[in-house]
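Left out: one protein chain. Kept in place: all the others.
Order of writing sets the chain letters: A, B and C. Residues in each chain are counted from 1.
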Amino acid sequence: MSKDSNQIHRLTVSGKTWLVTELDRKNMVQRVEVDDEELSIRILKEPSVDQPNLLASIAGRVFIGKLEESGEGSGYVVRLNGRLFKISLEGGQQKAQNSGAIAAVLGPMVITAPMSGRIVSLKASPELLVHEGEPIAVLEAMKMENEIAAPKTGTVREVYVKPGALVKAGDRLCLII
Amino acid sequence: MSKDSNQIHRLTVSGKTWLVTELDRKNMVQRVEVDDEELSIRILKEPSVDQPNLLASIAGRVFIGKLEESGEGSGYVVRLNGRLFKISLEGGQQKAQNSGAIAAVLGPMVITAPMSGRIVSLKASPELLVHEGEPIAVLEAMKMENEIAAPKTGTVREVYVKPGALVKAGDRLCLII
Amino acid sequence: MFRKILIANRGEIAVRIIRTCRKLGIKTVAVYSEPDIESQHVTYADEAYHIGPGQPSESYLNIPKVVKVAKTSRVEAVHPGYGFLAENPEFARGCEEAGLVFIGPRSKILASAANKFESKETAQRAGVPIIPGSKLEIEKVEEAEAEANRLGFPILVKASYGGGGRGMRIVKTARELRRAFGLAASEAEVAFGRSELYLEKHLKNPRHIEVQIIVGPRGRLVQLGERECSLQRRHQKILEETPAPCLDSAARKRLVSMALKIAKATRYENAGTVEFVRSEQGDFYYMEINKRIQVEHLISEMVTGVDIVEQQIRIAYGDGLGLSQEEVQFNGAAMNCRINAEDPSRNFAPAPGRIEEFVPPAGPGIRVDTALFNGMVVPEYYDSLIAKIASHGRTRDEAIQRLKGALSETIIAGIETTIPVHQTILEDEGFVGGDYHTQLLDNKISAWDFSPHVSEEEIAMLHLTLNYPSSRRDKIQLQASQSKWRTNPQIQPTPRKPLFVEGL
Partner (left out) sequence: MFRKILIANRGEIAVRIIRTCRKLGIKTVAVYSEPDIESQHVTYADEAYHIGPGQPSESYLNIPKVVKVAKTSRVEAVHPGYGFLAENPEFARGCEEAGLVFIGPRSKILASAANKFESKETAQRAGVPIIPGSKLEIEKVEEAEAEANRLGFPILVKASYGGGGRGMRIVKTARELRRAFGLAASEAEVAFGRSELYLEKHLKNPRHIEVQIIVGPRGRLVQLGERECSLQRRHQKILEETPAPCLDSAARKRLVSMALKIAKATRYENAGTVEFVRSEQGDFYYMEINKRIQVEHLISEMVTGVDIVEQQIRIAYGDGLGLSQEEVQFNGAAMNCRINAEDPSRNFAPAPGRIEEFVPPAGPGIRVDTALFNGMVVPEYYDSLIAKIASHGRTRDEAIQRLKGALSETIIAGIETTIPVHQTILEDEGFVGGDYHTQLLDNKISAWDFSPHVSEEEIAMLHLTLNYPSSRRDKIQLQASQSKWRTNPQIQPTPRKPLFVEGL
């Protein structure tokens, strides 16, 4: 723990990023700064291989934390009092924005279906110029129609699906260059 | 599956043993004899590494089976429609009875606490002769007193606990020779 | 009583019907589509049969298939639940012709009210007001303009053949009519195969209030009070309550007597719901009669103790009405939250997926109707309703407070749900004051923040859990293994509009 002291961590949860700094630790009390608020965490039980739960209390409230499984890349899943939180470390949100910007510059991009469903309508057709945010397809799932917007400005090079087609999450819809 | 055909399996569940024989299998219908009753099992979905559930129906009733984890020795745990069943193969019950009988003949036996609790009273004392089924200790757990009976007739050689002691499941209570 | 019935539905309503059947000692037969094979309604039923792939048209809407399963499994009756084939006269006729009892009104009653004009004319003859509107099917925009001028703006353009919000448009001035009419007609054509439209006077800030009725043989009838269903998002009900907080006993009496008039005039049978609109001035207008069990029926059950599904089955069997109006006691207030698999922080995008953890709420006055369980997959083919969490209290305030507690206890992990929306609603002054209408949610919802609230304390704990020395080792091990957690796809869908706004 000591090696991380005073280092600023960036935690992104539900699209919001917090700055977390570990301050000092005395006995079983760890002080932590979250954004500008200082909190004292009293460790009640440290995690072990047999008992992977971390038990601690803040201002009397007891929390049970457990690292569930790591996700892809910089993502983690932590269970806190039964609820699951997906966490990105080191400013995951910013990174996502950056990668989008890079893609816009770098060129060809395959648009995939964000969820399983049925293609209700398709605006993308070969050689069509599309602008970022412009709808290129409508996907029906759970009795709702969902617009799929172009993530970048460019020209549609190939279209892989037809209106009415059933697609699975991750299936290719079209290629924008 | 074919190699097991017509072989009689002994399944012990909740202390009762059934004789199970696999008869023929045509397409997705497996015929099985349980004791003297013949049943047709229609396989709806075979288990795979990704989808470990076996789905099948008997007389229209749908069952979802999953091998959960193997227990110790010949024990298995199967989840059937959400419920967990502990199963012994090859007549587990008989085996348990036998091992009891063998112990009675073979001699020294350490009696352990079947659950955590408090020793309320202790009848076992060194050199005491005890008969099978005779109470040797009373253990308190969940506000109930539970008698621990001697599993064999013999002489108490050593006593490891005192009245009032807190014990954990598996802790040694005494040695009977 | 019936020995065995088939439930031509899925999800929470199929499970709910099975529960009443178990109570009555009736065996149940479930049907399931491919993605539903491991569902709770399949394992809760005594028998279950596959009826096709995920697409509703090929399974739950496949009349010949469902009727065939009913016949081969030798059931005596069929309960259609809500949605799917529940109000389909062809399905009811199919059952009747196969010698099966359809648990609901007879096919000819379902068919007669399929034409909403006939139903409205019946209402008028019975002396129940309807919203002023054009009576005919309008095909030409000029005709619409003449009718609109007669009615006065604002008006509502609606599809003559088809239900709910599809093809519906509010037109505020004469100038907008031509464009709106064209768009609505083409939308109606696509959705229902018929482009005819009609016009209705548009009421400002209306309330949607409905009356639950149960009609036995020879028109014997009881009513289980009203349900206030004005809390809607884009014409879809979100939260329902009973009694309606805006009604005094005189207004309630007037409303109920209108509902009974409609039931009698239409010679209605079995359980049904008479829907009304209430204007800001307090006038009621008859809308339509829903000929099925409704999603929100449970709140009427909670205040009266009457099992509506049981009454449906008893009437269909021929046992008659099991209770008189005098036996129906109304106790306290009840309120229901529709929990949908939708992501409110991403404009209510559908959120199908695997349920990693489900912990339902419990305790005094709480009822949960759901088919959720740990590890199940919510399929993308069907309605997003995954649970109903309802509360009952001696007063409306008690019901609200209990519901807030219940929502805070509920854990549904793995997918996004509309629980944060309900939590926001239950804190909203307009809602808590009881003074709201069908526009409340659409007016306010864009200003609400539904990204799950995470406190500083939780952030500190998440950080510590992630970085605790002994956790780190696990972390490295875990990173090497395959993960079941997919990161969200980069491209997020934006829901456009609901497909079937059935107002279930």
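Quick note on the criterion: contacts are C-beta pairs under 8 Å (C-beta built on N, C-alpha and C of every residue); 3 or more make two chains touch, one makes a residue touch a chain.
These figures come from a predicted structure and were not determined experimentally.
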item	value
Left-out chain, listing which of the shown chains it touches	A, B, C
Per the touch definition above, residue among B:Met28, B:Ile58 or B:Ile177 touching the missing chain	B:Ile58
Full-complex contact with the absent chain, from A:Ile8, A:Val29, A:Val62 or A:Leu129	A:Val62
Interface with the undisplayed chain - residues on subunit A	44-45, 53, 55, 57, 59-64, 81-82
Positions on subunit B where the hidden chain makes contact	1, 4, 9, 11, 13-16, 18, 20, 22, 30, 32, 34-35, 37, 39, 41, 46-49, 52, 54, 56, 58-59, 61, 63, 65-67, 69-73, 75-78, 80, 82-87, 89, 96, 99-100, 111-112, 114-118, 138-149, 151, 166, 169-170
Contact footprint on subunit C, counting only the chain that is left out	15-16, 19-20, 22-25, 44, 298, 301, 305-307, 329, 331-332, 357, 359-360, 362-370, 373-374, 392-394, 398, 401-402, 404-405, 408-409
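Definition applied: only the chains that are shown with their structure count from here on.
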item	value
Most remote chain, CA-based centroid, reference being subunit C	B
